[in-house]
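Note that one protein chain of the assembly has been removed; the remaining protein chains are unaltered in position.
Take a look at chain A:
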Amino acid sequence: MTTTRIPVLAARGLVKTFGRVVGLDGVDVDVYAGEVLAVIGDNGAGKSTLIKCLTGALVPDAGTITADGAEVAFRRPQDARDAGIETVYQTLAVAPALDVASNLYLGREERRPGILGSVFRMLDTPGMRSRAEKAVRDLGIDTIQNITQPVESLSGGQRQAVAVARAAAFGSRIVVLDEPTAALGVKESNQVLALIERLRENGLGVILVSHNMPHVWQVANRIHIQRLGRSAGVITPSSHTMAEGVAIMTGAAAA
């Protein structure tokens, strides 16, 4: 945990417009290490736009983003990834026919040391498999028994676990999860929520975008409410009830 309370990721005055449509209208957000910040809001409130700006999928028109106090400019997702920010997309972004280990290392494969790697470009498949196995074990994901099985043979919750494991294995600052429980049943949702808590225990900052209020109130430390492209306030599960949160989200009440 940080003692100085410098946010691991912070944004000030983010603006993003799409033609005449205003996606973000000057939004501030702070995420600290070892906390789960939930982002809630109605459809069109700017949740996705905010997340995309924080993960490099969109470039904001105005505003600044800082990582551990230093200003950063994300022009593409790879930039955010290089800064230790990993995203679990709603579509999961896994290649179904590839196995679990290949998916964990997709886009950042590691090569064999020496001439096999440098000249013959040979992948370090055994190394990646064992490290993938360790990453999965460290997260306590016991539902994935075989790291060499193709992802398409997994259930929805297991696929989600693969995507979360990938983010956790490479994210050194922040893991962003976009609607991670939307497609899951009760049991699988609970497994993913347990994973989120484990990421927090490991000292990562977690941004959780969700429509599911019980899930948000269950795991979030703080809740950022988006409304009409602006921040309508930041609350905590103890300061406000779910109903009060929803009231702020819909504009029926002020924060």
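Definition applied: a residue touches a chain if its C-beta (ideal position, glycine included) is under 8 Å from a C-beta of that chain, and two chains touch if they have at least 3 such contacts; residues count from 1.
Please note the rule applied: contacts and distances are computed from a predicted model.
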item	value
"Heme exporter protein D", "Transcriptional regulator, GntR family", "Allophanate hydrolase" or "ABC transporter permease" - which is the UniProt name of the missing chain	"ABC transporter permease"
Which residue of A:94, A:139, A:176 or A:219 touches the chain not shown here	A:94
Hidden-chain contact residue, picked from the options A:34, A:63 or A:150	A:150
Hidden partner chain, touching residue among A:6, A:72 or A:123	A:123
Positions on chain A where the hidden chain makes contact	77-78, 81, 87, 89, 91-98, 102-103, 106-109, 111, 120-123, 125, 142-143, 145-146, 149-150, 152-155, 158
